[in-house]
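Read the structure below first, then the notes.
With one protein chain held back, the other chains of the complex are shown just where they sit.
The chains carry the letters A, B and C, assigned in the order they are written, with residues numbered from 1 in each.
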Amino acid sequence: MIDVLYFAWVRERIGLPRETVETGAETVAGLIAELVVREERYALAFSDLASLRVALDQELSSFDAPLKGVREVAFFPPMTGG
Amino acid sequence: MIDVLYFAWVRERIGLPRETVETGAETVAGLIAELVVREERYALAFSDLASLRVALDQELSSFDAPLKGVREVAFFPPMTGG
Amino acid sequence: MRLTLQEAAFDPGFEANDFGRGVAGAGAIVTFTGLVRGDVTATSGMVIEHYPGMTEKAIAAIMEQAAQRWSLMDSLVIHRFGKLAVGEPIMMVATASLHRADAFLAADFLMDYLKSRAPFWKKEMGLDGETWVTAKDDDEAALKRW
Partner (left out) sequence: MRLTLQEAAFDPGFEANDFGRGVAGAGAIVTFTGLVRGDVTATSGMVIEHYPGMTEKAIAAIMEQAAQRWSLMDSLVIHRFGKLAVGEPIMMVATASLHRADAFLAADFLMDYLKSRAPFWKKEMGLDGETWVTAKDDDEAALKRW
């Protein structure tokens, strides 16, 4: 069980800000592979990984990072603060 | 006839902020040479030219600049504004 | 070091003075204020989304880095989220130091990192539709300066 959060246009495409996901994936990439086959809206949101960023437990991370021990995964586009 | 202005410690050493000088000097260096022989306080003020700056008609200039047409010469130490 | 995340508008001049009063002995204070750009006839402003929890941590980490790299007497970050009108301040950074180079460099650094490493996303509310602001390659490249 892992909390998955979506922000900005990722949130809009998937249609919800967060959900709890049952996953056996070992890496972020594995989790994405599971989500993508669920429904078209996920496939759409994750269609271009180069335009996505991921945070694990609120720290920027990478798609090949392991999920072991992680409680919260967040997907979002590159940040545009400041 | 030329107005000569002194600022900061140059003013303090010479003991006055400005004076009108009758000079035949062709350059700033020539004017300084005339001033230096006047009195000890001038010799003291102009003893280290590397620590002095000069402005001609309110524009930074150099010691070898000609005085022709100049109405106002100012001597002062390097600036410390800001 | 003070970090404020808020939905409400703020007054940059008031905040700058408040920050200044707090740092006795400083010789230099630099502030940066980011404002909602645009023409009121073409846009009704922007909405800023952020990642509560991560935002605070990410900004605190950036401020901590700045404090380690430069000789700062204090630093301040204020960043808004939610709905903002054209012309309103989005965020501000302030840095105080004995000598001017530290305050300038640290403020510049904080801005570059806040732009690309703090989880905020801006959406422009055009009169003919909404658009997520896209990150510029320049912003990522700016981090390489440091």
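Assume a residue touches a chain if its C-beta (ideal position, glycine included) is under 8 Å from a C-beta of that chain, and two chains touch if they have at least 3 such contacts.
Just so it is clear, the model here is predicted, and its values are computed rather than measured.
> In the intact complex, which of the depicted chains does the undisplayed chain touch?
So, spelled out: the chain left out of view touches B, C.
> Spell out the interface residues on chain B facing the chain that's missing from view.
Those residues of chain B that touch the unshown chain are 5, 7-9, 11, 55, 58-60, 74, 76-82.
> Mind pulling the chain C residues that touch the left-out chain?
11-17, 20, 24-39, 87, 98, 100, 103-104, 107-108, 111
Convention: only the chains that are shown with their structure count from here on.
> What chain lies farthest away from chain C once each centre is taken as the mean of the Cα atoms?
B
> Counting only Cα atoms for the centres, state how far chain A is from chain B in Å.
72
> Starting from the mean Cα coordinates of chain A and chain C, work out the distance between those two points in Å.
26
> Which parts of chain B, given as residue numbers and ranges, touch two or more other chains?
Not one residue in chain B touches at least two other chains.
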